[in-house]
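Missing here is one protein chain; the remaining ones are kept as they sit in the complex.
This part shows subunit A:
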Amino acid sequence: MIRKKKKILGMAVVMSLATSFPLFAQMSAEDAPETIEIGSIAEMYEPVVFDHAAHVLMVESCSFCHHHTTGTAPEKENCAKCHQEGDEASSVACVDCHEVKPFSSANLKAKGSDPLLYHVGRPGLKGAYHQNCIGCHEQVGAPTGCQDCHARNDKGDQLFHSGKYAPEPGKTGGHH
């Protein structure tokens, strides 16, 4: 009963993904929700329902994905050099370091005057998710197609000129 309650609470918190998760330095996989809906940046695709529990079984430690934030040995040493002792290291949500809108004028201006090069090259939230997921999926032979993880919505179909927005077959023109 207590466990179930905890699970629901955990899900509610992480569902939004914009909220940081208050944590102690060391946490275990049981503290995490079984599934997480990743939808805060969904625009042209439906949110991803991420089976966290299934992925926990596949990797050796939490830091495999959560580079340096869960008290285990850091996977990305460059970030840890400065941030191991700070708040960043005790935060588990991707969004705490990887911005939702990395390409906004304000953010780019701030980054432009940032003397620390790694901050210029740090991916935003969308890049961080895709690089982390696809990087591993390619290695282990898991699905890597766009719609293997998230179905495209109408707005996406429109952008890709696909589905009901597909060009008429055979009507190819122009110069190639």
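Just so we're on the same page, a contact is a pair of C-beta atoms (placed from the backbone, for glycine too) under 8 Å apart; a residue touches a chain by one contact, two chains touch by 3 or more; residues count from 1.
In this text, contacts and distances are computed from a predicted model.
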Problem set entry | Absent chain [UniProt protein name; select from "RNA polymerase sigma factor RpoE", "4Fe-4S dicluster domain-containing protein", "Tryptophan synthase alpha chain" or "FAD-binding PCMH-type domain-containing protein"] | "4Fe-4S dicluster domain-containing protein"
For this session: Go through subunit A and note every residue touching the omitted chain.
Result: 78, 102-105, 108-109, 111-112, 117-118, 120-121, 123-124, 126-128, 130-131, 134, 138, 144, 146, 152, 159-162, 165-167, 171-176
